[in-house]
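The other protein chains are all here in position, but one chain of the complex has been omitted.
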C-alpha cells in the first residue's frame, strides 16, 4: 500500500485527496495546508490523516511514499524538487512549473532518481479525450486540418499567473496527447481588463508542420462557461463539448467535393463541403478522470505502466506557455518552439 | 412607386427580389442573371418582371429607378458604378467592392450625384442587433471589454474571395453599428486547406483605443454551423446566438469584485467575477431583416431616412478586410487602420 | 401540365401555392380567399393566377384540374365534396373533415370517381419521419414499447376546433405512417383556460394490441415551442426533435439487462437499462416536406404513385379525434376504436 500525502487543500486538492483515499492501493496519510479553515475541513473529511500546516514537514514523513502537490503554480518547483530529493514520487498540479528551466530541472531530477513524476493534466484521462486520441492517431479523421478550442470561464482569477497558465494548458495537454505532432511556433494576443492583474483574455495561434493550425480562446471574464473544441480532418470532423452530459464527442462524416462550375466567361472548380454520412456520438468510458489518473499514478509507481503525462510532457507544455507569454509581451510576434 | 431591378438571381438575389416584390412602395420590374436555369426560376416566380441575361441592359431600362446588385464580389464595382452613372439608386450585396479604392470611388460617385447607395449589411437590420446597439450605445453594458465572435459554416466556398470577405464582413458590420468606436489595427492568421483556393479558416484580432479588443473566428470547413457572439462590458455581458429561435440575445448581470486575500506570507487582491443579478432575454422585433432593409432603402430614396449602412460604412469595412488580407499575407503582422 | 387552384390563402395556403407554383409539372391557375387583404397579397405574389373571392367559382373553372383546400376545418367537407363532384382531384388540409361520417363520405366519393384525394399530413413527407418509418418497420427498433410526443405551441387558437384537431392530428398521422399497427382505444384528459373556447391543453393515451402505448401532450398555451417525440423499442430508442436544425433524429443503442441481485434475505432480478452502443444521428433528406408532397400529389394524379396519406388514412385519424373528443367529454373514459 502506497502512502500518499497531499500538499494544498484548496480548490482542487480535496478532489485528489478523495480519489486517493478511495483507491484500495493507497493510503492517505497526510494533508498539509497553510490555512486554518482548510485544515479544519480536511480534518472533518479525513480524520485518520495527519493534518499539517507545512508542506516540507509532510514531505519529510517516512509514511509518505508519494506527494501530491496541489498548490499555486509559483510553489510547484520548490515543493516538487524537495519531494523528489527526499525520494518521493510526485503528482503535481498543472502546469508543472512556472518556467521551462524549472520544469526541465524537475523532469531531470525525477529521471535521475528513477522516481515517478506525473503532471495532473486531468483531461487526458477522460473517456472523451481517449476516444478522440484513438480516432486522430488511427487516421480515421484523415489529414488533420485544425484544432480550435474555446475555454471560457467565470469565477476567480488566479493571483499569480495569466489565464494562459490556468486554462490554455488544458488544451495544450489534450493536443499533446491526441495530435501526434508538436507545434513549431506560437503567436498570442491578449488583454487585461483589471488594472494591475495579469492577462485575463487571450487568443493563441499555433503553427504546425503541414496544414494543421491550432487556435485557443481562453477567458476568465465570460458571461457563460464554454468548453468547446472543434477538430477538423479531411475525412471526419469532431465536436467535443465537455459540458454535454452524455454526448461529449460527436463525429461528423463530412468531406470536400470539387466540381466544375461555369461563370459565363470562365470555368472554375467549385468547392463544396458537405455532410456525407451520419453523425455518431460514440459511447464513452464515463469513469471520473481523477479516478483513472490516481490509479495510473499508483501503477507508474509500482512499475506497471509508463507515465502518460510525465515530466517530458510537462516540460513541453511549459515551453509553449512561456513562448506564448513572450508573444503576448511582443504583441503577437511568432515565437519559435523548435 | 419605385421601379426595382435585381441583378444576380443566385443564392441571395431571390430573397431580395421577393422582399421588394412584396413591398407596396416598390414594383419589381426586371431581373437579370447570366444562367439559363436561374432565369427560368425567376420567370416562374415573377412572371410580370422582365427577365434578362445582361445586367447592363437592366440598368439601361427607363422603368428601373433602383438597382439591386447581388452578384459575386468581383463584379460589384462595375455594375454599381454603371448604375450610379445611369442615375440609379443602388443596394449592393456586401462587401461593397473588392478593394478600398473601388469602394471609395463608389461612395464618392453616389455622393456627388445625390443618389442613395446602400450596402446590404443585413444583420444590422435585425431586431437582435438593434437591441444590442441600444444597450451598447446607452452605456448599459458599461465600459466595453471585448467583442468575440464565432461564425462558422458548411457549404460552398466562394470562388473569388477568402472567407474573410464572405463571413467576417458580417461581424465587422455589426461592430461598426453597435460599438460606437472604430478599430485602429488588425492582425489576421489563416490557412487554406484546399490547394489553389483562398483561405477558408481565419482568425482576426482587432485593436481599439482603450481596453476593448475584438476577435473573429470564421471558417467554411466546420462540422456544425455556429453564430455566436460574446460582448463583454464592465457592467453587463451579452451572448448573442443568431441560431436561437427566440432568445437570440441574453444579457447577464455580472461584475468584478475585488477583495483582500491572504496567502500565508502576503496580502493581495483577489479578483472574483460573478453573477450579480438575473439573466434577461429581451423581447425582440422579429420582422425579417430584409423586409426592414428593403423598406429602409425605399425611404432613403424618397429622402425620408438617411442610410444606416451607406457608402461610408461600406468603405470602412472594405478597408478593414483589405488590411486583414495584408496581415494574412504577412503572417499576422499588425496592419494599421488609421 | 396540371392546373392547380388553391382555396384559402391564410396561414398555410401560401406555402402550398408557392410549392405548386414552383413545380414544373403544375400550373397555379387560381387562388380564392374571402378576405380582401389576402387576395391583395396573393395578387402581388402570383400575378398570373386568377384571384377570386369564392371557392366554388374556383372549383368550376375548366383550367383547374386539382383543388387545394386550405380553409378552416368546418368547410373542408363542403369544398372537397364540391370539388370531387366537379371531377377535380383534391389535396385537403388536415384533418380531412370535422366528423368521421363526413370523412368517410369524401373517401368514398373519391374512390367511386377514381379521383386522387390526398390529406395534407405534412410531417410524413419529411426526411425525418421517412427515416423513422424505415427503422420501425424493418424491426431495427425491436418490439415497440411506446410513442410519446410533446407538441406544444404558442400563437393563435383555432376558432372552431380544440387543440386535438390542430396539433394531435400531426402525431396521429406520424404514428399511422410509422408504427405499422393501429390503436384500439383512446382516453383523453383536457381543459379549457379561456371561457367559451374549446379545450386548449390535452393529454391523449392510446392503447394498442400488445405492450405498445402511445401518449400525446398538446397545448396551445405554452411558454415555449416544443416538438419532441420519443419512440422506445426493445433494441433501440429514438428521440425525434423537429426543431433541431440538422440532427432531428437520434437513435440510441440501449437495452435491458437482467442480473441476479441479493438483498440480505432474498435473491431477485435487477433490471438495468443502459446504453450499449453509440448514438447515431442519421443523415436525412432535407428537402422541404411540402415540395415532396406536392410532387407526390401530382404523381398520384398522373397514376404514377398511390397516395401515402389518402382518404383511408384521413378517415382513420378523424375517427381517433372524434373518439378522443368523446373521451374528453366523458372525463377520460376509454373509447374503443375497433
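Think of it as A, B and C in the order they're written, each chain with its own count starting at 1.
Throughout what follows, a contact is a pair of C-beta atoms (placed from the backbone, for glycine too) under 8 Å apart; a residue touches a chain by one contact, two chains touch by 3 or more.
Predicted model, so just to flag it, every value in this text is computed and none were measured.
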Using the touch definition from the header, name the shown chains in contact with the chain that isn't displayed. A, B, C
Hey, which of C:48, C:245, C:271 or C:306 is the one touching the hidden chain? C:271
Can you say which of C:44, C:189 or C:299 touches the chain missing from this structure? C:189
For subunit C, which residues lie in contact with the unshown chain of the complex? 34, 72, 145-146, 148, 150, 152, 154-157, 159, 187, 189, 191, 193-194, 196-197, 201, 203, 205, 211, 213, 215, 217, 219-224, 230, 232, 234, 237-239, 250, 252, 254, 256, 258, 261, 263-264, 268-275, 331-332, 334
By the contact definition given up top, give the residues of subunit A that touch the hidden chain. 21-22, 41, 44-45, 47-48, 224-225, 243, 245-246
Touching residues of subunit B against the unshown chain: what are they? 246-247, 253, 275-283
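The definition used in the following text is that only the chains that are shown with their structure count from here on.
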Which chain has its Cα centroid closest to the overall Cα centroid? B
Rounded Å distance, subunit B centre to subunit C centre (Cα mean): 40
Determine the centre-to-centre distance between subunit A and subunit C, using the mean Cα coordinates as centres, and give it in whole Å. 51
Listed in rising order, subunit A residues that touch 2 or more other chains are 275
